[in-house]
Each structure stands twice: as structure tokens, then as C-alpha cells.
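One chain of protein is taken out of this complex; the other chains stay put.
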Amino acid sequence: MYTLDKFSTVVEQYKVVFFDAFGVLKSYNGLIPGIIETFEYLKATDREYYIVTNDASRSPMQLAEAYHRLGLHAVDQERIISSGMIAKEYLDLKVNDGIVAYLGTEDSAHYIERSGLQALPVGAINDNNIDQVNAVVLLDDEGFDWFNDINRTVNILRQRTIPAIVANTDNIYPVSGSNNVSIAIGGIAKMIESIVGKKFIRFGKPDSQMFMFAYDQIRARRSISKKEILMVGDTLHTDIIGGNKFGIDTVLVLSGNTRPGDAATRISSTGIVPTYVCQEAVI
Amino acid sequence: MYTLDKFSTVVEQYKVVFFDAFGVLKSYNGLIPGIIETFEYLKATDREYYIVTNDASRSPMQLAEAYHRLGLHAVDQERIISSGMIAKEYLDLKVNDGIVAYLGTEDSAHYIERSGLQALPVGAINDNNIDQVNAVVLLDDEGFDWFNDINRTVNILRQRTIPAIVANTDNIYPVSGSNNVSIAIGGIAKMIESIVGKKFIRFGKPDSQMFMFAYDQIRARRSISKKEILMVGDTLHTDIIGGNKFGIDTVLVLSGNTRPGDAATRISSTGIVPTYVCQEAVI
Amino acid sequence: MYTLDKFSTVVEQYKVVFFDAFGVLKSYNGLIPGIIETFEYLKATDREYYIVTNDASRSPMQLAEAYHRLGLHAVDQERIISSGMIAKEYLDLKVNDGIVAYLGTEDSAHYIERSGLQALPVGAINDNNIDQVNAVVLLDDEGFDWFNDINRTVNILRQRTIPAIVANTDNIYPVSGSNNVSIAIGGIAKMIESIVGKKFIRFGKPDSQMFMFAYDQIRARRSISKKEILMVGDTLHTDIIGGNKFGIDTVLVLSGNTRPGDAATRISSTGIVPTYVCQEAVI
Partner (left out) sequence: MYTLDKFSTVVEQYKVVFFDAFGVLKSYNGLIPGIIETFEYLKATDREYYIVTNDASRSPMQLAEAYHRLGLHAVDQERIISSGMIAKEYLDLKVNDGIVAYLGTEDSAHYIERSGLQALPVGAINDNNIDQVNAVVLLDDEGFDWFNDINRTVNILRQRTIPAIVANTDNIYPVSGSNNVSIAIGGIAKMIESIVGKKFIRFGKPDSQMFMFAYDQIRARRSISKKEILMVGDTLHTDIIGGNKFGIDTVLVLSGNTRPGDAATRISSTGIVPTYVCQEAVI
């Protein structure tokens, strides 16, 4: 059904490369072996790169530090576009004042506080301050009590006609050391949305805002055509269809969510067709 | 859009009456005032009745005792058909041995144990016993840790190809003393089902099994036509469409989920049309 | 993932057998070779059987005649339970007068006319008679102009607060002489339902009414336990989950919708587990 291409012969045809993070650069065992050399090659050949990630659990600085600790120094803060950043941009533009209630860790609230708004965990919303809540932001699946705070979120959204923003559209994420998964905030968001019957605003791949954000940053420095950009990802439903829809070429790598044995079936059953398939993002 | 009928002039046309429980017989303030007299009338005029309830949190005996404590002695165990009973029947017929893992309170596990199967809360399933799990049953939204046990349920169902049974199809239920709601196990079930991508088996209105169960009990004693049965409920999406589809006449009462001010809009927007609308199930 | 059982060793354990029609008894090449002998065996061993089919395009008499023309004389009218019959029962019980507008062939309208109601094709509904339309029934994908009559159905249901009944829940059906399919009325119904935002009433597997209808016919003559009934079908989402949910044992045959090469994957990905898997319903 597909030809397996060498990553080096694919990447050399492009001037800019966008990478998904988990399953492409790293896994639960640490960095994908050889990934440091990939970035050395990109730097040596003057190719630009961005990490485009559905991760709103930590700030770009914290995300970059995690790569540095693993030895991947090429990924610094300026190279990371997270879905949390797009949510922050929304809050900057569309929410002027009041409280933003959030589901997530304290780290994830960084994106709200940077907007100059008052971030309060959903668990801190009560009858006295609910009237000042002007947005609810769903950032991460950890950092709160599921029973109390998911139900509280439902009731805040029943009581207040305000936007609900989802900063990570993933439904599940893999859990360390097994084939197990955990429900991500995107999966919880779908349940809450269906129960309150309101329309949530989602940021993250496959939506094009992160691609546009990176594209704008490049265009601010030099001229670039979408034909010169490559998106590298391990997930058909986010990385590949998102890149395709944005109009850039895409490569599916088999080092994460999509296993070598499943790739052909998944491509034909979903109709989401990457431009290339490579074993991993390694030169 | 609709005519408000007197409940007494409706009920006198039928020989058997099915009642939903919450919002019809009782609310968070206790019994609906006048409901005791309704059952006195039914008894005095030799009309048969059943309580048909999407409740798998407690056994019919426990449910009946709660009515007795409120002073409604006419509702005894034999008059109650719960969705848990239908789930139990499924387990009796289709699961022969092994462990049945459940989400719910200890009381709700009654329905599994009555089937002679080993009931274990999802939280007690681990690598040592997961291979003996032959069904997962979702009974109630309380009695477990949402974060740990919902995620564990996802992983059990990813690992084992076994049926998942939902014994209460409601998405939400009202919470005492306010306009607030809580997510019911039916809402949680939809999230898990969507995440694991498998097809769950649901018992409870609007499905017809409970109606059939009651209908069979009546037919075992005497001949009856569906034209002689009335379903009384407060919810269009369960009681009314379920009764309609089963082929019996239906009355929507405005003492619970459907408020007087919303009834006309909801009927026309859903296309779920009760045979009658009454203020409440009171003579 | 599954063991392939001999159909004869399966069927001999049961007293009653329910069969799906297409993909089990016949295909586009005519009868499944050997199926006549299956029914000879059932008759010789006094096993009872019913054909339980999501087909509302023709009357049971017409359906039976088609089997007779193919040489399968054991399938007569009394042995066929069609989803159209369940829709007819609904109309008998719940629609008292007026016009029933339908999408389908003239043959399919048989089910409405048998109820003593006035059946008019959707194309015959206009400003003069729309106020007398008391139900819309979706019977078959042929016999009408899709563009005009699907749009007309949408507008009837926007204008009138009346039940919409779907008498065949299948989404697609195979088309002669190729791997191609055609959209069935169940697929069209989902589009219309989503567009008008109303809740349709569906009859057909996986719902239990047809199983119950057959079960009642048997019980009228003799005592039977659900443990003694076997459902034979080629489709996991209708025959197998429907039979499982009704509480009877099920056998998936690989002569129709589910191909031998796909069966294991489909069972594990859907979580719909038949009691047995057999190559075909042939002794």
C-alpha cells in the first residue's frame, strides 16, 4: 500500500521542517535514538525547524528544558509552538477581564496568567465568584479532582454563557512502561461538551492555527512557499490530516502512535494519506 | 402547541400504568405532593402499575424501602423494574463464569452477585486477574475514583475483547437543592465507548426491554393489549420516546426534567410527541 | 482470535434458530450453496426457525415468493419477521388516522396500507394535504426522486411535529456483481435526522423488537428458554450485537458482510463477540 522512504532523502527536498513531539522526537524511553543527529543535519544544512505540539500542560520554556535535560539542545523555547500558546493568543484577543477558570495543572495555568487574566482552578469557583468567570479553559487531565471538578465545570457552563476553550485536542496519551493509555483533556472535553450541549473552541492539530503561527514566524524573516515545508508526525488524525489541510507535504513516521503493522490499514481505512512514510525521523 | 390534560381523566382510560420514578413520584424535596392518593386511586380501581426506572445503583428491595420510608407503601419490590434487573438478566444468559468488573457502588454490585458471578470493582483488577474478566458493567457514577478507575476501565477494554454493559443510560441527574446536575454513568459510558472505539450494550429506557419485562409479567397473569397501558414520565428522550416506540400511550408530566415553560419548544424541536401532557401524576 | 466451528455441531445444541437473510441464506449469486439442506435438517430434527430481516422493501409474502423461486421452499411467509412488520405494528398502535407519507417503493407501502392508513409517497405531499400528515415512514431507498423527495421529507418534518419512523436501519447494501454498495434508507435517515434535529424511531436489528416478535410467536405455542435459541448472522453491528443484547447465543457466518480475513480484527476492534464463528450456515 505504501513505499517506505528514507527520511534523509525526504527531508533534503524541503527548507523547513515541522515536527510533532511525542512519538517523533521522544518516547517514554527518552529520545528516539538518532534524533540528535537529525537536528545536527538540519542545522548544518541551514534548514529551519519547529516543534508543533498539542501540549498545554507546560510552558514552552519548561518543554524546552525537558529536551535539554535529555541532551537535545537544538530544541529551544523559540522553536516550540504549543496549543497552549494558541489558546493564550485567543484569551489575549477575546477575553478582556474577569476570571478564567481552568482544568489542569498549575504549570498549565501559565498560559492564562501570561495573558494578564486571573487564572483560578475550577475547584476554586463558587457562588461568590462564578459571575466573574468569563471563560473556561481545559488545559490538562491532571492537577484536579475528576469527580468534583469535571462536574463543577459542567455546572459553571450551564450557569454562565461564556466560551469554553480546549487547548489540547488529543483524546488519549500513552502511559509509561506498558501498552496502557490515559484519557487526555481532549477526551474529557468531548464528554463535557456533549453533556452541556454547547460548542467548545478547540486549539491544536489538526486545526491549522499552530501551522499558521509557525508559518508567520518564518515569513516575518524571509520568503517561503508552503511547497518548501514538511510536517513530520506519528498520528494520522492530527499531524498528517492537519498538515495536508494546511497545504504542506507530510511524512508519517512509524515510531509512535502508528505501528508498522497497522500503517497500511489505517491509511486506507481513514483516507488520510501522508505524502511519505518513513520508519522514523532519523537521518 | 399542546393541551394540558387532567391526569385523572387520562389515567381512567387505561388498565395498567407504568411510572418513571424521579421527577414523577419524587423529587429532592421528597414525594411529589398528592402522589400517595394517585396510588390509592389505582388500587381502589384495580389498575395495575409498575415503576420502570433507569436506576442500577440499588436493588429493587432497597429502592422500595426508600419509598416506604417516605410513606409511599404502595410501591413494593415486585412493582419495580430497574435497568439493573435487565443487566442482571443479560449476565445470567450470556456470561457463564469468571469475573465481572464493575464501576459503581457496592450496593449496585448486587445485580452482578445475584447472577452468581464474581463481582469485583474495576479498581481491584490487576495484571494477575485481568485475564479472568469476562464482562465490564457500568452501574453507577459513585463508589469509585474517577481518575484511576475510568482510566483503568479504558485499559481493561483495550486489553480484553469482552462485552461492556451500561445499566443506566442517563447522561446526568439533578443534584439536591440547586439547579445543578451531576454526570451519570451513562455519560461516562459514552466517553469510554468513544475512546476505546467499541460498541457497548445499553439497558434502560428508551430501550424496550424494561417495558417488555413488565408487559411479560402482566401477560403471565392475564390478557392485556398495549392499547390498555399508559407510560407516565418526565423526560422526552427516555420515558416518552421509549413508551411510544414500545407502542403504548404516553403522558409527559411537568414535575421533573421538563419544565412547563419549555415543554412546547422541546416537543417540537425533538419531534418526540407524548400522547398527553399533564401538570403532574396527581389525581 | 477465534475458533472456526462446524455449523452442524453448533446448531444441534439449540431448539430454535433465527437467520438473517442476505449474506446468510442468499447472495447476489442466488442461494448460498447447501442452504436448502440446512433447512431440511432443521425440519427433519423438529427445530423451529425464523428469518429475521431488516427489509421493509417488500411484504413477507413477496419475500417468501423470492425464496420459493430460488428453490428454498422451507421459507414461507409465516417464518419471516421483517422490520417493516414492526413498523406496521407501531402504526397500528400509535397512528389513528390521517396520511402516512413514505419514502420507498410502492411495494414497501404495503406495510402502511395494511394498517388501514392512507399511504402517500412523500412526492404527493403538498400545501393542501401536509396538515393531514400524521407520520413519515422511511421504508426503502428506491422508488422516489432523491433530490426532490429527500428535501421534501426534510421540509415536512420541519413543518409538522409528527413521528418519523425508519423501517430499515442498514446504512448500505451490496450491489450486484461487484464490490460496490448502495446507500440504504437507514443511511439516508441519519442524514435527514441530523438535518432536522429531531429524534427518529427506528425498527430493525440490532433493536430487540423483531427478536421479541419471533420469541412471542414461539411462546404462544410452547415453552422456550432464551438459552435454547441461536441467532445466525453475517453482520456484527446488527445480527450479533442484537442477538447478544436480547440474551440469545449468536453465530457469525463468514459468507456475507464479514470476510474470513477481517473477522478477527472486526471482533476485537468493535468488542462485539459472537458465541461462535462458522464459515457458513451450511450443515
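Order as written gives the chain letters A, B and C; numbering starts at 1 within each chain.
The working rule: a contact is a pair of C-beta atoms (placed from the backbone, for glycine too) under 8 Å apart; a residue touches a chain by one contact, two chains touch by 3 or more.
Keep in mind it's a predicted model, so treat the numbers as computed, not measured.
J.: Please provide the labels of all shown chains that the missing chain touches.
T.: A, C
J.: Just to verify: which one of C:Leu31, C:Leu70, C:Leu93 or C:Ile195 makes contact with the chain not shown?
T.: Checking the options C:Leu31, C:Leu70, C:Leu93 or C:Ile195, the one contacting the hidden chain is C:Ile195.
J.: May I ask which residue of A:Leu72, A:Ile150 or A:Val196 touches the chain that does not appear here?
T.: Going through A:Leu72, A:Ile150 or A:Val196 one by one, A:Val196 is the residue touching the chain not shown.
J.: So which of C:Ile36, C:Ala74, C:Leu93 or C:Ile150 would be touching the chain we can't see?
T.: Answer from the full complex: C:Ile150 touches the omitted chain.
J.: Have a look at A:Thr45, A:Gln62, A:Gln77 or A:Ser269 and name the one touching the chain we're not showing.
T.: The single option touching the absent chain is A:Ser269.
J.: Considering the entire assembly, which residues of subunit A contact the chain that has been omitted?
T.: Its contact residues with the unshown chain are 1, 89-90, 92-94, 157, 161-164, 196-201, 207-209, 212, 226-227, 237, 241, 244-245, 247-248, 267-273.
J.: If the hidden chain were put back, which residues of subunit C would touch it?
T.: 145-147, 150-151, 154-155, 158-159, 171-172, 179-183, 187-188, 190-191, 194-195
To be clear about the criterion, only the chains that are shown with their structure count from here on.
J.: Chains shared as neighbours by subunit A and subunit B?
T.: Shared contacts of subunit A and subunit B: no chain.
J.: For subunit A and subunit B, let me know how many angstrom lie between their CA-based centres, rounded off.
T.: About 40 Å separates the centre of subunit A from that of subunit B.
J.: Approximately how many whole Å separate the CA-defined centres of subunit B and subunit C?
T.: Here the centre of subunit C sits 28 Å away from the centre of subunit B.
J.: Can you give the whole-Å distance between the Cα centres of subunit A and subunit C?
T.: 45
J.: Give the residues of subunit C that touch two or more other chains, as numbers and ranges in rising order.
T.: Residues: none.
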